[in-house]
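Note that this complex is displayed minus one protein chain, with the remaining chains in position.
Naming follows writing order (A, B and C), and every chain is counted from residue 1.
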Amino acid sequence: MEAALRAAAGTMSDDKISQAEKDEAAYFAERAKAAAARAAEASAVTGTPPTLFDVQEMELNFGPQHPSTHGVLRIVLKVDGEKILEAKPDVGYLHRGTEKLFETETYPMGVPHTDRMDYVAAATNNHAYCLTIEKLLAVEVPRRAQLIRVILDELQRLSSHLVWLGTSGIDLGAVTPFWYAFREREQILDFFEEYCGARLTLNCMRIGGLPFDLTPGWTERVAEFVDDLPARIDEYEQLLTDNRIWKKRTVGIGVISGEECIEWGLTGPVIRASGVEWDLRRAQPYECYEELDFVVPTRQNGDTYDRYIVRVQEMRQSVRIVRQCLERLEPGEIRGKVPRVIKPVAEEVYASVESPKGELGFYCVSNGSNKPYRMHVRPPSFINLQALPRLAKGHLVSDLVALIGTIDIVLGEVDR
Amino acid sequence: MEKSPAEEKKARPEATDASGHPWVESLRAALPDTVVSAKSFAGQITVVVQKDSIARVARHLKDAEDFRYCVDVTAVDWKTRVPRFDVVYHFYSFSKNARIRVKCAAADGEEVPSIASVFLAANWCERETWDMFGISFSGHPDLRRILTWEGFKGHPLRKDFPLEGIDTGAAIYPEEWPEGGGPSGKDPNRKVVS
Amino acid sequence: MTLPPAFWTYLKVVLLVALVPAIVGFVVVLAERRLMGFMQARLGPNRVGPQGTLQGLADLLKLVTKEDITPSRAEKAVHSLAPVLAVIPALTALSVIPFGPPVRVGRTVVPLWVADVNIGLLFLLAITSIGVYGIILGGWSSNNKYSLLGGLRSAAQLVSYEVPMGLALVSVLLMTRSLSLVQSVRRQEAMHLWFVFPGLLAFFIYFVAGVAETNRNPFDLPEAESELVSGFNTEYSGVKFAFFFLGEYTAMIIISCVAVTVFFGGWLPPFPNVKALEFLWQVPPALWFLAKVAAFLFAYIWFRSTFPRYRFDQLMALGWKWLIPLALTNILLVAFAILLTPGWTTGLVWLGWTLGVLFVLAYLAAKLRQKLARRERLAAEPHPVEG
Partner (left out) sequence: MALKKWLDRITLLDLFDGLSVTGRHLLKKKVTIEYPEQKKLPSDRFRGMFRLDEERCIKCTLCAIECPINIIYIDWHNEKDEQNKSVKVLDRFDVDLKRCMFCQLCEEACPTVPKSIWLTTKTYEMAAYDRNESLYLDIRKLTDWREAPNVKPFTVVERG
């Protein structure tokens, strides 16, 4: 800055400063000029000379290397002090062209790629993909496979919500729930490992069914775990739900009404916290969700605290769903009648599941060959992130951290 | 397990004409000459409309038919077809608990009216479509690239965009293989690496 | 041969300056990391040395050998000065802390404090608030927006919380009738009463303000890692960072020491008036002091691993709208209790009993209500999910 001022005043001889410094100086001189112009403009509007206490915008780059952006999200903030005047998310740092990859590979080969979109909830991604292709092929999934898919989905939802709980706790300064949540998540990952051999990028579903049957003893261990889990959830709640600091940081932050949620296309826990009881598992049931008994938790206020409560209650409901599915499990086929070479009719189809983040949809256009002609993902994180500027406006920088946490984004899915 | 081709063909689902569907009828009544065709496949209604009236179609679907939630906007590149692109919209109605797919065809370089003023949710989707396919939307408030960076040349999801990518000048990981290895093929003198 | 008194003073200064950083580095930091680990269902650092005891040494070596980076457009002089400003006042403030009663070494009586200043508390408040300059200047000179925000937060926080802290100590002054810390302990010894009982509110305010002043969770806004990326010390590394670290932990120790001295009877064992507990006097008084300080440090660690972080404006609101009025009320309460029985301590004892019993009763009532409410909620739930 000093160098810039000196250069602007012309006190330093030109040969002494390098080109880089000159550029820098020019940049700062320009910035200073622009700031002066803005201040003059502001004073012209208010009729008073600019003072120290006028609104002075500062541009703050929040990310891409910031501990609270949950990946490589960059938000360009305009702040006045700590108050956010404008927030512009800048995404795409993790863009890998997954949709292009789908087009180059046969239908079954697409499944592992879906793991890498929302990498904390790979099972639901697999599920949405397989569901789309099954719809295109009009394949019936055997009942046992349906039940196991639902169990995997709900375990995945639990694990995804646990990650969310831990990380958004850390964002607000509560470190300990993170460790407790990850302790439980570790157990869920162990179940996945035992079932399909991987912990994170599961690749645990195939078009028409499942790759494996369950290992012996798996159901008992899962039952034991889900029986144990509500007490653990109580523990997290004891740390956070009634805590006055937690409440202060979340109640009334990022309020959005149900109408607005629909307008912005927000889905998942976000819309349910705003009073819209809309859950794809209930609204457009897939697999065997219609016969299961569970509650779609909703709250009315649409603030960060309600979104927290909704997610925690969803975890409890997932426990119930897993229990019911375990009771219903009977021996049987796990793979539907799918031809070895999948060549669907030249048609287009859209199918979606309720992923932990919201509506995860796949839109598949087939041209009759063994590769999808076009495969498009409707990523809930991407669409939900869109509303961040709306949520963040007028709040403080500290709240932005809470808001990024509360819409629960995974950058792998945002950028694909 | 193998079925005969005829049998297999019979088992395959087929699309049916859906021009008589009430939503299509209502669309046709409100906006004459917009609906090109309509079909139903796997219980999903697809309506093809004229490109220029897409904003009005969206408005009509939102106001009259209660499709208030814009699920998604994307496009399909048909490479050799004229016009080249299909822009695909998905809408959802909470009261009907149903989805509708609206498509319109657009040639390369043509502008499609933006529906971002009708549905806020379409904003980023249209930006993504512009970024990935190069279909520009007229009347969009902020049509910038979103997943690639400003100044990126080309539109990755077009069929003529190479899968390996293009040289953008950005420093990416160099392609390195052990001697004799890699996808280049046979090499009798390949030394065994340990 | 008797050594001159100055010798003992120098020795104590040297010991303090050498020992406290060592204790901070080796004991407090390790204890914090391990205890936090235990509370979080993990083990914490246990690799360097037996049970991780040499972790402090390893960290120290790492910090000392690390490259010392100054950002290119930082204010270099201020950037280097800031860590020193953070650590020197903290070490200086240690000089007035009485660690124990005078001990007899040979024929000399050596007091276990460097100086018994008759304005002890004022001196402490004045000196410790210089420490914040280090943080503000460090944040400003780094030429980093996050650091600047951290520095500014720190300034506002310190200014706001100095007031309730001072007011809380005023009520103790009414009981002590002296600003000297040694006198405060002597008075508690004479009264057979720890001041924490009549000064329950004062202690609460003091401790909350103390946590806030040392920038510890739940008031660790200046260095909020998830918001400001470590805030004021983002651009610091190596020895300079170690200095900030040392300053923060020494400040923690000072706050604990003052709390122990003023509220918990300094080096006195618990319940000095109970005959059955007389064997407690066998323990060296300095050990009592250290044990109490350790308990406070444990509370710091416990808070850190439990609570979320306040937001900047909420922190201000808490300070100005709650703590200051509460502190003023408390001064009135204590003054009233003293005036009730002039020249005697019965008023204070009664105040202590009232406050304590009231709090315990209220807590039990609240706990009971919580239990009943939970039972009701479970009964009302249509589909019980509880195990």
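In this text, a contact is a pair of C-beta atoms (placed from the backbone, for glycine too) under 8 Å apart; a residue touches a chain by one contact, two chains touch by 3 or more.
Since this is a predicted model, take the numbers as computed values, not measurements.
Q: In the full complex, which of C:Leu3, C:Ala18, C:Ala41 or C:Val103 touches the chain missing from this view?
A: Only one of C:Leu3, C:Ala18, C:Ala41 or C:Val103 touches the chain omitted from view, namely C:Ala41.
Q: Mind listing the subunit C residues that contact the chain we can't see here?
A: The list for subunit C reads 35, 37-43, 46, 302-303, 305-307, 359, 362-363, 365-367, 369-370.
Q: Under the stated touch rule, tell me which residues of subunit A contact the chain that is not displayed.
A: Touching the missing chain: residues 101, 105, 108-113, 115-116, 176, 180, 183, 186-187, 190-191, 193-198, 201, 203, 211-212, 215, 221, 225, 235, 238-240, 242-244.
The rule is short, and it goes like this: only the chains that are shown with their structure count from here on.
Q: Please categorise the chain-chain contact pattern as a line, ring, star, complete graph or other.
A: line
Q: Where centres are the averaged C-alpha coordinates, which chain has the largest centre distance to subunit B?
A: Of all the other chains, the one whose centre lies farthest from subunit B is C.
Q: Measuring from the mean C-alpha position of subunit A to the mean C-alpha position of subunit B, what distance in angstrom results?
A: 22
Q: Distance from the CA centroid of subunit B to that of subunit C, rounded to the nearest Å?
A: About 61 Å, centre to centre.
Q: Do you know which subunit B residues sit against two or more other chains?
A: Not one residue of subunit B touches more than one other chain, so the list is empty.
Q: What are the residues of subunit A that contact at least two other chains?
A: None at all.
Q: Under the touch definition given earlier, write down the residues of subunit A that touch subunit B in their complex.
A: Spelled out, the residues of subunit A in touch with subunit B are 91-92, 95, 97, 99-100, 104, 135-138, 262-265, 276, 278, 283-284, 337, 339, 344-345, 347-350, 352, 359, 361, 363, 365, 373-374, 376, 378, 382-383, 385-386, 415-416.
Q: Mind listing the subunit A positions that touch subunit C in their complex?
A: Checking each residue of subunit A against subunit C gives 1, 3, 58, 60, 66-68, 82, 169-176, 178-180, 183, 227-231, 234, 239-240, 243, 245-246, 248-249, 293, 295, 316-317, 319-320, 396-399, 401.
Q: Report the residues of subunit B in contact with subunit A in the complex, numbered from low to high.
A: Touching subunit A: residues 1-2, 8, 11-15, 41-42, 44, 46, 68-72, 74, 76-77, 88, 90, 94, 97, 99, 101, 119-125, 128, 132, 145-149, 156-157, 161, 163, 165 of subunit B.
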